[in-house]
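Data first, discussion second: the structure below is written as structure tokens.
Only a single protein chain was left out; the remaining protein chains are all shown in position.
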Amino acid sequence: MSRSADEIVYGLKREYLEKISNGGIRIDGRKFDEFRNIRINTNFVTRAEGSADVRLGNTRVLVGVKVEVGEPFPDTPNSGILTTNAELIPMASPTFESGPPNEDSIELARVVDRTIRESKMIDLDKLVITPGEKVWVVFVDIHVLDYDGNLIDASALGAIAALLETKVPGSKVQQEDTPLPINHVPVMITQIKIGSNLFVDPSLEEEEVATTRISIATDEAGNIVAMQKGLSGTLTHAEVFKAVDTSIEIGKDIRKRVFGR
Amino acid sequence: MGMVSEVKLIDENGLRIDGRKFNELRPISIEVGILNRADGSAYIEWGGNKVIAAVYGPREAFPKHTQNPSKAVVNARYNMAAFSVDERKRPGPDRRATEISKIISEALEATIFVEQFPRTAIDVYIEVLQADAGTRIAGLTAASVALADAGIPMRDMIAGCAAGKVDGKVVLDLNKEEDNYGQADVPFALIPRTGEVVLLQMDGNLTRAEFEEAIEMSTKAAMFISNLQREALMTKYSRAEEREETKEEPKNGNSGEDAHE
Partner (left out) sequence: MKYVVPGQFLGTAEEYIPGEGAYEDNGRIFSSCAGDMSVDEKNYRINVLSKEKPIHAEVGDEIIGVISEINEPIVVVMSEYLIRNGEIHEYHDRTLIHASRITGHFLDQASRAIKMRDVVKARVVSTRGKIDLSLERPEDGVIYGFCSRCRKPLEKVNNALYCKYCQRTEMRKTSSKYGEISLGLKR
């Protein structure tokens, strides 16, 4: 497809979304701070140590967690390992291509990884089997099945839901199976800017024309634990602070509604 | 194949480790139209296997040199999620997945009216979310339904089933343990209406008579699975009818003049 044709059409769509947003309306009728319907089905993949099938509106993401025995990193001999990977498989969208992870899937994986890691959601220090020799390695694999916008929040919700259900397979090392040691439950909230308005949980239609994206993860205390500004547009200072306030507020609501915490 | 069987796979009553008889299938369920973005999709649960198939196309084949001026190119991509197996699998295609993708593409091409769509590509994506032996046939079975869901014209929906040999006996539809410790595995698929074979592989060791027995069993099973495929499409259709609240009489697609003789 000719890139310039796309740009013109996106430009016109953007103009339209901007026009209606100034009248307080989003294209699918949602309020600016309204999430789409969230449905999570955990332990969908019984072969994994934890899993979650997340639907955020028409976006669908499957997250599987595998916990295996591995060697610690030399600089953190008394700490387990968390690794996060995301696959934007071509099943999910006509615009995704097969092949090694591209920059979009790497960014997605790293943003979700930071949300889990920096919130200290998992107590990695408790994942040691033999100090300096053997630790548990937690693999979080994000598999995007259906793309209708906001993969960051859908993937983070899926990763967190899956980790909350994850069992450490102690039986592999003649110990007992235990739940993953959990300290905190972070929530990631993504917003995009269209015109001078910020929308939470963008749909694909909104995301396609957005120039700026901001994702903010917060913990139970309302502290910020991870952030990512995306796309080539800009935000004013006031917009950044407003986005933070919205993320704290909506995050609290989602933590309660989805995770009961 | 070929590992020495330490486990007894068939007991004194002739029952297999999961309690099945030698010619019994595992439970199978098929759901149609489960993804929004793809042109057609289907989900199959077959024993412990959980597989999604999605179809895009016919669409412009890209890059251009892959186009065929006389027919559509069928590209199947078989992929296993990292968390689909006991030991986490490194994401991305390996030699096994590449081979399976090729034979599935060829099997599907045998039934699609490819000559109706010159210069286009029909992309079929098969994602194994949980693996329990027999994933290629489960994927192919789901892919056929997804193609019908996408409205792609074809002679018939392909159906198949594997048979093999465990503890010296020919059995239908091997599970994971039987696949690991059995003596032969024969993945097999056909065009149900005509009985033409579209996929056939074998590894292990079988006598001529055993092979014939395996094919006979698989053929019978494929016919049964073919009916499940049809029922799955009907179910989606009748649901769509309910949603549209048409005044017509409820449809009953299973008429007496069913083509499967």
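Brief remarks follow.
Residue numbering begins at 1 within each chain, and the chains themselves are lettered A and B in the order written.
As a convention for this text, a contact is a pair of C-beta atoms (placed from the backbone, for glycine too) under 8 Å apart; a residue touches a chain by one contact, two chains touch by 3 or more.
Remember, predicted model here, so these are calculated numbers, not experimental data.
From the set A:12, A:69, A:173 or A:231, the residue in touch with the chain omitted from the display is A:12, counting the whole complex. Touching the chain that is not shown, out of B:156, B:178 or B:210: B:156 (per the contact rule at the top). Counting the whole complex, the residues of chain A in touch with the unshown chain are 1-2, 4-5, 8-9, 12-13, 16-17, 20, 27-28, 205. In the full complex, chain B touches the omitted chain through residues 39-40, 57-58, 60, 113, 148-157, 191-194, 229-230, 233-234, 237-238, 240, 248, 251, 253, 255, 257-260.
Keep in mind that, in the parts below, only the chains that are shown with their structure count from here on.
Centre-to-centre spacing of chain A and chain B amounts to 32 Å, using the average Cα coordinate of each chain. For chain B in complex with chain A, the residues that touch the partner chain are 35-38, 48, 50, 52, 54, 56, 59, 77, 79, 81-88, 91-93, 123, 125, 127, 129-132. Per the touch definition, chain A reaches chain B in the complex via residues 44-48, 51, 58, 60, 62, 64-66, 68, 85, 87, 89-94, 98, 100-101, 139, 141, 143, 145-148.
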